[in-house]
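Taken from a larger complex, these chains appear in their original positions, while the remainder are omitted.
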């Protein structure tokens, strides 16, 4: 009975992509650990760009800095 | 000083229902573990249907499949 | 299909207390939101005292300070 939480930046993830993440993650847990799909939860959280930090900067600032280096 | 995170699908949970979840969870921690309500946090997260997967499918697809079986 | 995560300090929570937390939380979600128990997960995490902070101090220090005031 696994629970998987996937956090990604909110940048236009489509319903099809979400369905693919859910299916792929569930298949993985079935294949690797023999878990049952019916008790496998996958929860996707989309996080606004300004709420996600990396390298000490919000994502937008981090990408701008990285593209200059 | 417990912290409780409740994740449910976003399907019209009312303010009264949220208040009932907060009160019920807090009472439970007081009753079972003797915790203090003033240092008990309850955070409710509502998750869009297409962001929640079970059985390898987003919830809507899972329910549709289940209702046929 | 709710998922509930309960974090408490690791201070000798017994198996019976854990079972009571699981039952109480599940009943609450059934009563308040009409959820199905079979797709309700409750995960309890026990956190070492020195890993939990409140008031800017690890729990032990916080309690010592509070008992003096």
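Order of writing sets the labels: A, B and C. Residues in every chain begin at 1.
By our rule, contacts are C-beta pairs under 8 Å (C-beta built on N, C-alpha and C of every residue); 3 or more make two chains touch, one makes a residue touch a chain.
It should be emphasised that the depicted structure is a prediction, and the values quoted were computed from it without experimental measurement.
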3 identical chains shown; how many in the complete assembly? 6
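Please note the rule applied: only the chains that are shown with their structure count from here on.
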Please classify the inter-chain touch graph. Allowed labels: line, ring, star, complete, other. complete
Quick one: chain A and chain B, Cα centre-to-centre, how many Å? 20
For chain B and chain C, what's the span in angstrom between their mean Cα positions? 14
In whole angstrom, the CA-centroid distance of chain A from chain C equals 26
Which positions in chain A touch two or more other chains at once? 41, 43
Touching residues of chain C toward chain B in the complex: what are they? 1-9, 13, 17, 20-21, 24-25, 28-29, 31-33, 35, 39, 52, 54, 59
For the complex, which residues does chain C have touching chain A? 1, 3, 39, 41, 43
Chain A contact footprint on chain B (complex, rising order): 7, 47, 50-58, 61
